[in-house]
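Of the protein chains in this complex, all but one are displayed in their positions.
On to subunit A.
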Amino acid sequence: MAVPTRPGSVAGRDPAIAPADAGDLPVAGPGGQRSGQRRASVLAWAVLLFVVGLIVGPVATLFYGALRSDGPGMPDASFSLDAVLRVYASTEYLGSLFGTLALALSTAALAVTFGGLAAWVLSRTDVRARGLLELGVIVPLFLSPFVGAVAWSMLAAPRSGMINVNLRWLLGTDATFVDITTFVGVMFVMLLYYIPYAYLLISSALKNMDPSLEEASYMNGRGVIATALKVTLPIMRPSLAAAFFFVAVLATGVFAIPSVLGLDAGFTPLAVQVYRATTIFPSDPPLGAAIGTMIFWFTLAGIYFYRRAIRHGGRFVTVGARGTRPRLIRLGWKKIPVTAGFAVYVLLATVLPYTALVLMSLTPFAITDFRDLSLSFDNFVEVATTPDVLNAFTNSLWLAFLVPTLTVVLGVAVAYVVVRERGRLSGLVDYISTVPIAVPGIVFATGIVWLYLRSPLYGTLTLIVVALVGVYIPHAARFASAGLIQIDKSLEEAGRMSGAGKLRVIRTITFPLLRPSLMSAWILLYVFAMREVDEAVIIAGPNSRPLAVLAFSFIEAGAIRNSAVIGLLLTLVMLTGVLIARMVFRVRLDSSSL
């Protein structure tokens, strides 16, 4: 019989792409109060100082910037409420706010629906080629949403997109089949890139769920659908809610996709407004900061609900008394349509965008009518001979190595303090280290630039590393927490009893045991750091631009063809890294390892 456990003794695996959270970690248990009276360790203070420097500093600077008459550091800038009043005390941004929330919430609802269905099919049915299908679902994580948006713009622009243009002459009609610039179109592209997040969160929870409850339902004569609706769904509800709020928070701050697609739905998303405030003539950085603070409050609310949902989810995580495996439902002939559903997703999220990218990279300008295609490798030569490309490539490699490495180390420290030390200080560390999820990249980057403007780090690659480490702490801490709560504390205590110091214990006992979780975290952050645009486009100096920012610059210069070449190059580098991780370090890229 399954034994529901107190959160403090949970041995389940946690969602992969989620922040460290007190809710489902031991600190949330009643014991936390008792241990909260412990004196905080030096390590806890050090970690707190780090997360304050990396996270609170930039966010606080952003609020400061919103209260200035000009960008911090500018001559004659003074205290001013103009930007704040314009954003909060007028109706000017109400349309953007409602539109942004509608876009984010609908994207999140659909991502949870499709991600949840995929998770259920892959964990509860006998569908074939499960590993391959799961890979198909999570592969879009390894594509830059920005590059994907560029590709979809070429594919589905209403008048000139490849799909519309070629179907028209094939079918002899003037009809518009798809329009990616509408609310639904933009939501569709966002959905493609957020389904993997929802899938991982839900799939992980489904695997942790005690299948004997479903088994009991079957034994009592309930069918597949009744069991799914009456047993699985209610138990999974907190995890579904958590996935919903997590995706909603990310989608609220999205900038690249609506910006590239040129959303034509009567409103401009708030994150795009932030970018515009700093790029239009005349620029208005305080306004951008004030809009950023408005996004922050809403995403913070989303994070609150997310943590709450996770906390409730923790109540249902169980350790089975026997090693019950879920009963696999026989799909029979339904395997074909189910597999076809996965294939359609792979087609839309991976195959079509890459086909468009390849075509763009081989044509001298944007040609969408296949009858007029004129292909050559000239663009590859042009990009290869662009002076900044080699430097940008080197910068990208440094970022892809340093960011995951440092973030994972700090993530372990955060998780150790939160999971093992407990107490008020660790609660504070836990809260602060969740905050970056609530701050859109472009907004966080603005705070970073202002904060470090007068430091020697300004304009350097190191500053991008500092920013990205701050941004990705929640992810690394989550992986580390998930691994840490499965390691018996007595192993560490034995080390301490034998005279080893805390850091030595972490280095020689905890760290090696955590290695599989940390390797998964490392490889995911490697991909994120390689494809990152939102932060780097604001922070990078002339010598620290990574490839993804160079691709963005090419788009702004009207050279989509060059951007496509760089998009392909980035993918190649990411795939190489992922393959090395899989072959050499045996890092698995599915929800069980993530």
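Just so it is clear, a residue touches a chain if its C-beta (ideal position, glycine included) is under 8 Å from a C-beta of that chain, and two chains touch if they have at least 3 such contacts; residues count from 1.
Note that contacts and distances are computed from a predicted model.
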For the chain omitted from this view, which of "Deferrochelatase", "ABC-type Fe3+ transport system, substrate-binding protein", "Chemotaxis protein CheA" or "Lipoprotein" is its UniProt protein name?
"ABC-type Fe3+ transport system, substrate-binding protein"
Which of A:Thr173, A:Ser455, A:Thr508 or A:Thr576 contacts the chain that the document leaves out
A:Ser455
Which subunit A residues touch the hidden chain?
41-43, 45-47, 49-50, 52-54, 57, 71-75, 95, 154, 157-160, 165, 262, 264, 266-268, 272-273, 276, 278-283, 285, 364-366, 368-369, 374, 386-388, 391, 413, 451-459, 466, 501-504, 541-543, 545, 550, 553-560, 562
